[in-house]
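The complex appears here minus one protein chain, its other protein chains still in place.
Naming follows writing order (A, B and C), and every chain is counted from residue 1.
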Amino acid sequence: MPTTYLEAIREGLWEEMERDSNVFLIGEDIGAYGGAFKVTAGFLEKFGEKRVVDTPISESAIVGASIGASLMGLRAVAEMQFSDFITCGFDQIVNFAAKCRYRWNAPVPMVVRAPSGGGIHGGPYHSQNPEMWFVRTPGLKVVAPATPYDAKGLIKSAIRDNDPVLFFEHKGLYRRIKEELPEAEYTVPIGKARIAREGRDLSIITYGAMVWVALDAAEKLAAEDIEIEVVDLRTLLPLDRETVCASAKKTAKVLLLHEDTRTGGMAGELAATLTESVWEYLDGPIVRVTAPDTPVPFSPPLEEAFLPNAEKVMDKARWLARY
Amino acid sequence: MPTTYLEAIREGLWEEMERDSNVFLIGEDIGAYGGAFKVTAGFLEKFGEKRVVDTPISESAIVGASIGASLMGLRAVAEMQFSDFITCGFDQIVNFAAKCRYRWNAPVPMVVRAPSGGGIHGGPYHSQNPEMWFVRTPGLKVVAPATPYDAKGLIKSAIRDNDPVLFFEHKGLYRRIKEELPEAEYTVPIGKARIAREGRDLSIITYGAMVWVALDAAEKLAAEDIEIEVVDLRTLLPLDRETVCASAKKTAKVLLLHEDTRTGGMAGELAATLTESVWEYLDGPIVRVTAPDTPVPFSPPLEEAFLPNAEKVMDKARWLARY
Amino acid sequence: MGAAELTIPHTALEGGEPAQAARQCLYYMSLMREVEDRIERKLYRQGKIVGGVYVGRGQEAISVGTALLAAPGDVLFPSHRDMGVLLIRGVTAGQILAQYMGRVGGVTRGKDGNMHMGDLKLNVVSIISAMAACVPVAAGAALALRYQGKNNVVLCYFGDGATSRGDWHEGLNFAAVQKLPVVFICNNNQYAYSTPISRQMSCANVADRGPAYGIPAEIVDGNDILAVQEAGKRAMEHARAGKGPYLIECKTFRMTGHSANDAADYVPKNLWDEWAKLDPITRLEVRMRDKGWGTQAEFDQLRARVKAEVDEAVAWAEQSPYPDPATLLDDVYENL
Partner (left out) sequence: MGAAELTIPHTALEGGEPAQAARQCLYYMSLMREVEDRIERKLYRQGKIVGGVYVGRGQEAISVGTALLAAPGDVLFPSHRDMGVLLIRGVTAGQILAQYMGRVGGVTRGKDGNMHMGDLKLNVVSIISAMAACVPVAAGAALALRYQGKNNVVLCYFGDGATSRGDWHEGLNFAAVQKLPVVFICNNNQYAYSTPISRQMSCANVADRGPAYGIPAEIVDGNDILAVQEAGKRAMEHARAGKGPYLIECKTFRMTGHSANDAADYVPKNLWDEWAKLDPITRLEVRMRDKGWGTQAEFDQLRARVKAEVDEAVAWAEQSPYPDPATLLDDVYENL
């Protein structure tokens, strides 16, 4: 039976909880209620209150307590109810967790799970893509899976990682994307991108929900004889510059795509990486398709205009392919 | 008599307080003590407790109260004692202040002053450059002056601006940089970069304290017949893409320089802007000189190795000029 | 008839006859109930509502009772179960419904999430989702009122769960140190989402936190609108007199799931029945009958009138267009 993206995360969490008694969950309404999105439904019954810690509405305490417990040898997996509230625990993440190892050699093996992304008419506070607040913070790892396979494999790796990992799960994918997962246990390494589709004419480099938009656009453009390669970053920090550059070298044209807003987005880091590393191989400008620089609007026609989609990608891709 | 960078900010604040009775200051130890860096020394005596509000250690309340007061028609100028603590008021800035106008047409004309930057052996928590947490947040303006002239002119513009402005003042420049300022009143517009030095061979695009590093490197390279143009961004958001692109078109080679760490830094946004806008005019890869991806270390030899300097810039600039 | 005419203009309670005041309370509580019922039980199920739905069923006495006491220059910070505040300040039912349907006729022109509504002209500030973020902002608004020499106060609303947040602490502390004119109004409905109060705090009452800020705090029956108003008057007098902030804890119960798609199985069954008996609207009607301030026939009439108003408001909202996608980029900044 195919497994949803949400179910995949759930399975990954479950397996790691079974495997390692130091792993515990902490967050708001994650126990009896099973979490706002029901990712942890059934965990309290199985693992008990000791390992499934319901908290008051206190994102800073959730992250802070995760740090403290992880310093002492546990592995905390904290849930932000929506990634939009991660800003309430921001100092703990970027100043405490991110810097402990560098400052005094103290590992903080914790994970912050944060349901993010738009397309669900959540408005400005239930739709954000906060990854860039963290990609610019050395000491953190940032993961953003696009598929159930990766979601499961990466949450498992994140839990086993000895550094703090931010795990952005896209709400829009939770129940929309399904696939058959291997029976046998597996993990997906943090820091390795994946070629989601091979192509020769142009590379789209993207991550998260936009991988599906890219694949959709690629499919449609194949009919126009434009063969697009889609690189799914999977991990944003540390960035797999090798795979990104290899794809750019191969196709010589790059379109950067993200759901996050434009200025200061991931596309910038990718553009800088490409121009400093594979400049000589490029046959056209690096272009971006992103959300515009606004908060995420609420009303469906506005949000639709806000989000990148296959049409917007195809327009830019056609232009670039012809360049 | 030449005016220091710090004194210039002070003068700007003072003039705006005199000009507009809606302007008030709020922050920790800014009253009787005059602020950790003495920027507001004498303000309490002149303007009284009503307009110089000392607070408890509560960055979130400082920003939040500034928002509330500014919604009601005042113009709050909040001081973070060190920009490193801005993370404690993060949600208020990026979610409340930044989005009010877009969401419900409510202007938040406030300024957050934040002494930032390294080179003073402050260690990981008194040396950070937090600008990129904000440059990626639509609705905010981000200013980072390099000279006393700009510091004064921009703080005045920031106070008059009807949107929330983050004003990053570089601690390392406070008492190090002096210049004669005009007698007459002036402002410097937000959103306009400045050519700090004209050149034909290569553009260095930078801001803040690194402007001085760039100028130093340019001076030295002039002796080697490499004529460098230095663009001082002054405002990071909204970015003056026009001036940046014009300089790149003119010199055809670009070196991006910032004191902030590399990944996810301002150089990324600039690289993306340049490749998508002036690709056809570039005669070489866009290169970056930045701090490496670590927290800011404390001990002098480590911090020295961490910070960009003229030598590092000259190495890269020579290479690029010859490319 | 346009939506703007659908609601009674705001009249200060002070000075009015008690009967008249009670009728006003009943009207606004009934209107809030009817609008929210329509949203949660009809329009949401019909797929006409955009986004999640959070209502204040059973808690109407709190926002209605206190907001009716406010002067036009007082500044109100409603939270997500305080629709009464909006109605009383003059936001129409039609505008609210349009907001919930993502239409341009909504208070925020389709930009902001459905229960996020504010209008500076009405002195109502829109919340952000982060619980308690409005608390320091409310303190700042109060600072401005005093700065401007106005004799006005701020009413800041939040739930029990919000009191766990750092912003709540920083905001109350700052307001207390500065002796700002803010009345903090907590609806303690015993739950934050699925989390019962015992897992949110280990003091018995939110009011027990008042002494931590050296401010007066009182507990009131949040389902008794007249009691809420008595407390509200004391609090607002205190604040208006320059004596600093005041905390009112209104004990109540959320007669619904956290949101429209929460069955709230975690709530012990008996609580629903117990609290149903304490419904603030029914209780006010009983009281009014007892005091001779109204008859059942009048109440029925009011209900019918409210229903008709909301019917019209729904129709108005439904004819309001969706926002033009061309407005997507507007209003990020003043001039850009």
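The working rule: contacts are C-beta pairs under 8 Å (C-beta built on N, C-alpha and C of every residue); 3 or more make two chains touch, one makes a residue touch a chain.
Not measured: the values here are computed from a predicted model.
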Chains in view touching the one left out: A, B, C
Hidden-chain contact residue, picked from the options B:P2, B:P189 or B:P300: B:P300
Candidates B:Y5, B:F24, B:F47 or B:F85 - the one touching the absent chain: B:F85
Residue numbers in chain A that touch the chain omitted from display: 24, 50, 53, 55-56, 58, 60-61, 63-74, 76, 91-92, 95-96, 99-107, 138-139, 141, 161-163, 238
Residues belonging to chain B that touch the chain removed from view: 28-29, 32-33, 36, 54-60, 82, 84-85, 87-88, 121-126, 292-295, 297-302, 304-306
For chain C, residues in touch with the removed chain: 164-170, 173, 176-177, 179, 199-204, 208-209, 211-215, 244
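We adopt the following convention: only the chains that are shown with their structure count from here on.
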Chain at maximum distance from chain A, centres defined as averaged CA atoms: C
Separation of chain A from chain B, taking each centre as the mean of its C-alpha atoms, in whole Å: 30
Separation of chain A from chain C, taking each centre as the mean of its C-alpha atoms, in whole Å: 37
Of all residues in chain B, the ones touching two or more other chains: 91, 95, 99, 102-103, 138-139
Multi-chain contact residues (two or more partners), chain C: 108, 111-112, 116, 128-130, 166-167, 332
